[in-house]
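Every protein chain except one is present and positioned as in the full complex.
In order of appearance the chains are A and B, and numbering begins at 1 in each one.
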Amino acid sequence: MIALALTFAIGCFAVAMLLNLWRLAFAATHTDRILAVDTMVVNVIALIVLYGIKTASGINFEAALLFAFTGFVSTIGFAKYLLRGSIIE
Amino acid sequence: MIGAGLDILIAALLVLGGVFGLVGSYGLLRLKGAMQRLHAPTKASTVGLGAVLMASAIGAGSTQEILVTLFIFLTAPLTALYLAKTLLHRHITPAELPTAAGGADWAAQSPAQPPVAQKD
Partner (left out) sequence: MIRKIFPHPFLSVTLGILWMLLVNRLALGSLVMATILAIIIPHASAAYWRARPRLIRPLALLGYIGIVLYDVILSSFAVAKIILVMPSAQIKSAFITVPIDLSSPEAITVLAGTITMTPGTLTVDIAADRRSLLVHSLHAPDPEAIRDQIKSRYEARLKRIFA
């Protein structure tokens, strides 16, 4: 049952990634593009964790945490650039 | 018996997480207004990821997933706030916004932002 649910969840997040890619390519504003990248980060973390459950290995956690860190910082960096024209003032 | 119950819980969390992740990304495509689109990922995707992480934590009996969940839940409002500020800055005129109590400007649109005094 878990294997089935796992496959379902991986499928859902994979489709979600495709939707994000579509939004990234055809977006009305820059904010939408940043938002699409940010959502992709969330979905990638979910995929990493799901892969970790599938392979039953404990090392995927570090990748997920680092991805969460870099994703957050890059989103804030992009937004800050749009707001101020520079990232570090 | 307990093992079967745990299995059901993990499977339910995984399915719930997948559905919410998909809904968040679908909302990003479907909603019409730029401000509306901010709502979908901050809530649906975050909760979807939270459910997946909880499933992983229960399944593997590890506590590290709680850290990732905590981080995601703490940073999602910040990301949303910054993106909303960029929208306010670039695409929304002050006329579209309601006035603040006391008639002050909104911070992102006030012409000069005096530094907030640091109290000791």
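The rule we apply is simple: a contact is a pair of C-beta atoms (placed from the backbone, for glycine too) under 8 Å apart; a residue touches a chain by one contact, two chains touch by 3 or more.
On a predicted model such as this, the values are computed, not experimentally measured, just so you know.
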Can you list the shown chains that the hidden chain touches? B
On subunit B, what residues meet the omitted chain? 19-20, 23, 26-27, 30-33, 35-36, 38-40, 42-44, 46-47, 62-64, 66-67, 73-74, 76-78, 80-81, 84-85, 87-88, 96-102, 104-110, 113, 116, 118-120
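Note that only the chains that are shown with their structure count from here on.
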So how far apart, in whole Å, are subunit A and subunit B when each is placed at the average of its C-alpha atoms? 12
Spell out the part of subunit A that touches subunit B in their complex, as residue ranges. 1-2, 4-6, 8-13, 15-17, 19-20, 22-23, 28-32, 34-36, 38-39, 42-43, 45-46, 49-50, 52-53, 56, 58, 61, 64-65, 68-69, 72, 75-76, 79-80, 82-83
Complex interface listing, subunit B residues touching subunit A: 7-8, 10-12, 14-15, 17-19, 21-22, 24-26, 28-29, 34, 37-38, 41, 45-46, 48-49, 52-53, 55-56, 59-60, 62, 64-65, 67-68, 71-72, 75, 78-79, 82-83, 85-87, 89-91, 108
